[in-house]
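Take a look at the structure below.
Removed: one protein chain of the complex. Kept in place: all other protein chains.
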């Protein structure tokens, strides 16, 4: 951390700041120029409240040199996190394929889709029971009933399930869910993150619509600082000025996060683009860029889906895509081994 | 609503869509061109799920002509909403001045600030008990204790209090609070909005950091559709590429919302800019643009505030500003009466 | 400037960097921590190429402490720049009102509007001769003929004229223009800026649609570094996710720029919002926030304007607004004198 002091700061306050920092086991290096002083602070400052320092009368600016996250930081945990869920694992060189409908609608629908995507190679079943909708007049999901239908589909296929929680009060319903998803709009619902940190099921955190990598990793840190190390990050597009696609998928997130954190990265091309015709090319792009997996919407009858039909693939289209993804993943592994 | 059909759509499906719309008491006007058909839909379509229609095989695009919000819509409620809180009111031509510290810290602090801002003309006391912080390692607020200290300050000064709720589980603690604030990060926490709609205390909804006016009004609609009509909107800056200020204050929100909705609009120049030197000019700008009021951070000792010190005014500075704001508000009323 | 070195940097390269900096009359203060070294650089680094340093093998990061602009920097020129144009001046406590149509269309139109806005108190006539249009099929302006019509209107009214240049090759046509405008899309047309810096007419630079304050000031610096100190800055809204307004007017630019630079600031509420109903409230807000002036579109027949009709005021509406702006400017001066 680098603290730039104002011109002619009060000497006593400077000394007091330095002592305070030293009490926190930080080393302070003072660089006195003609008109300005700079304090270089060395040590683990990730748990310092930077705002407290920035607010001091004598301080002009504070710049972090070190990342403000610790548990999620690859520097302190060089090995990739691998998350085991039932018979599958996420991270560690495998290709995870989460697939299923946006919303759970009926028993036939969810079991039908689950069987189809499993046959195509999916390793996790996705499906929404609680749906965050911009309008109070839109379909809000089947709720508890949707959760039960997902469990039935799991029973039929063995696929672990991932579904979204919208509020801490719903947690008891998620007792038998395999992976709990936190949606983009809840990425900074800090109370929810704390509560998910205090239980042990894997948590998949979607990136907020206008969040930076650091804010996203800080949300992971909220879960991890409360005890739960099983966090998966899911890029689902960020808001930009482009309106042709729903959001703009940021595939640079893959290599960036691979360098900053040890957590696995899943890509969601369905929500990111909002258009089924863009799902396959971007899913291929994500695998070639190094993603740990994908989450893809599949619906047996997209034209009558209760939500987000335009971005869902039919099972046949998913099957063709899954084959190509598996082949590409194999190609990438061979290339990597050769280099 | 205008529905653009794809080229050569299935006739039967078109008829079925038209019947379905007519069943919902909507009139459908069909415009058949050489290569395209357009359906013009007339009537109250605000409660239609636009995604359901967009997802149909025969539909290329759906464009709304009507706003998707109804309770918050000025077209259906031409009169300004005026919210009465204890001895004061928000909206209806008054100038509301909410003032107080970012965080409640101690009894002395909150009572001292409350007395000072009341003397300067503030009509509502603000203060944070639960603080949404990006880092799990930052100060998270005094919580329940902070709420109690706010009540003490109210007892001393008579000022009604506004403070932020972060999670539906905290609601019992807000039983004796005058105005419940929903923070920017929770603007689309739909479960929280529903629960606040089912009680009757006024709710002040801050605009999400990258939200549009329509999304913001839809969040108000969530509260109102659940029964609570006492909603206040608070503009607190949106995220832009500018990093010199914390956010970019959007004063156009004032006249835009005045035309779209009947709800009162409060401006927060403190959080928007993050710099105390910018608070006064933008507060003046907000009043001249037609805001119903302001929410301003005031701290007796900004250099030692537990959060957001750099944006807080000292009581003396607030006093000088409040005098100017009151004078400007008077000037604007005289101008308006004259024109 | 603060240079953070990588861990265990090559000692020789560090010494060589330090010597290079000292040769440029900069003082270098070295702060050696346990794992990191920081170089604090004191002196005038505004003309250093920061990229050259950032690119060195031994450097992890470079952070500027000092602004990269010098001629435009208030620190080095504490007095406000006041620009004299014919009988009027811009800056220095006056209220500049630039008004006129988006496009010059006919002699009658431009002379009619010029007389009307002068009678209402406008001090500068605006009008587009060269129009930047997104589509090659849209009306591109009258060009040289438009310039001649503007001069006729000036002859009739005495109002100085401001009009936009789109390319350096057009400069000869601007020989007798009073203020040359650089549009938002050309804010970083560096060749154009250099050429405008090499002549002496005042240049008004509109802020780029997604530019930061610093980038904008660097564009002013391009003109000033080439010799021309007569630069005016014009805020015209930035691109955000909001689509209801054309752009989002950033009134915080006024106090921010007043602290960073000595150049005058003009606000354009017409282009920023794209809606005539929003012009008056935001123009009032701009004056209360401390703007040096406004540029407002006025058209005798907005419904038949050749471009941007929806945002133009009729002369009567401008007249009513101008009276209120002048009264508000007077009120603000009285308040300021009293405080």
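In order of appearance the chains are A, B and C, and numbering begins at 1 in each one.
Keep in mind that, in the parts below, a contact is a pair of C-beta atoms (placed from the backbone, for glycine too) under 8 Å apart; a residue touches a chain by one contact, two chains touch by 3 or more.
Just so it is clear, the structure is predicted and the values come from calculations on it, not from any experiment.
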Exercise. Based on the whole complex, identify which of A:116, A:218, A:287 or A:322 touches the chain you can't see.
Key: A:287
Quiz item: Of the listed residues A:107, A:214 or A:301, which contacts the missing chain in the full complex?
Solution: A:214
Quiz item: For the chain left off this view, which of C:1, C:41, C:56 or C:253 is in contact with it?
Solution: C:56
Self-check item: Positions on chain B contacted by the hidden chain, ascending
Solution: 2, 4, 27, 29-36, 38, 40, 42-43, 61, 63, 65, 239, 241, 243
Quiz item: Residues on chain C that touch the omitted chain in the whole complex?
Solution: 46-49, 51-52, 54-57, 68, 132-140, 166-169, 185-186, 188-192, 194, 209-210, 215, 218, 221-222, 225-226, 239, 302-310
Quiz item: Hey, which chain A residues sit against the chain that's not shown?
Solution: 210-214, 238, 240-245, 248-252, 254-256, 259, 272-273, 277-278, 281-282, 284-290, 320, 324, 327-328, 331-332, 335, 339
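Convention: only the chains that are shown with their structure count from here on.
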Quiz prompt | Homomeric contact chain A-chain B: same or different residue positions, threshold half | solution = same
Quiz item: Roughly how far is chain B from chain C, going centre to centre by Cα mean, in whole Å?
Solution: 31
Self-check item: Where chain A and chain B are represented by their mean Cα positions, the distance between them in whole Å
Solution: 28
Quiz item: Mind pulling the chain A residues that touch 2 or more other chains?
Solution: 239
